[in-house]
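The complex appears here minus one protein chain, its other protein chains still in place.
Our next item is chain A:
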Amino acid sequence: MWKFLHPYAKPERAYQLCQTLQPWFWSLAAVCLVTGSIWGLLFAPQDYQQGDSFRIIYIHVPSAILSMSTYVAMAVAAVVGLVWQWRTAFMAMIAMAPVGAVMTFIALVTGAAWGKPMWGAWWVWDARLTSELILLFLYMGVIALYGAFEDKQQAGKAAGVMALVGVVNVPIIHYSVEWWNTLHQGATISKFDTPSIAPEMLWPLLINLAGFAFFIAAVTVVRLRSEILRRDVHRPWVQALAEQRENRRAV
């Protein structure tokens, strides 16, 4: 059933796939982000209570949702790498890690900027804020562990194990801090049957969510390409590629 995926275990094929996907991801990201942001920031109606300051939702919520999804994607890549011994899966995992960390950081900063006018404080030790902060620490741990090894093959496996330990812990952290203390409002858009947000506000949010997802995918693909090239720099196919580019430049 998953057989069509098998060729991509080979770095060369994965590289080609990235090359094909990259322009698509970039253009979809640009279209969605421009539409969603302009619609959300300029044309969506004001909130009756929060006025214009609610508009940061169009950055905050997509980055927060995707910071978690990216971690899960990393964990999936780690499982694939550990179980089927795919080198490219570890490379994909480590390509995603800094992107996810930056998303977490964006979610925290925009959350702080939103918290100041609404709650009167930049930071409160609330469940969601704390678990997002811990998620940032988990990302940093994975990146630091990967960076600590000389042998990147070994580094990928080690970082994969750590990512899995983290992903087991993410729900535990989430519920532990939830029971410990809570102020942040509950989920707004995941309740699809009875959404608690007006549709003219929801649409730009969903478009921006897609835009952020494509943006993450695009950056990941770029990073994965360079990671593959760096690891396989002595392989004939990379050298052929470099030669080809050299020739093209000469002409």
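Here is the rule we go by: a contact is a pair of C-beta atoms (placed from the backbone, for glycine too) under 8 Å apart; a residue touches a chain by one contact, two chains touch by 3 or more; residues count from 1.
Note that in this section contacts and distances are computed from a predicted model.
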So which of "Protein-arginine kinase", "Sugar ABC transporter permease", "cytochrome-c oxidase" or "Heme exporter protein B" is the UniProt name of the chain that got left out? "Heme exporter protein B"
Considering the whole complex, which of A:172, A:198 or A:240 touches the chain not shown? A:172
Contacting the left-out chain: of A:24, A:84, A:137 or A:237, that is A:137
Return the single residue from A:34, A:72, A:148 or A:233 that touches the missing chain. A:148
Contacts of chain A with the missing chain: which residues? 82, 134, 137-138, 140-141, 144-145, 148-149, 151, 154, 157-158, 161-162, 164-166, 168-169, 172-173, 176-177, 179-180
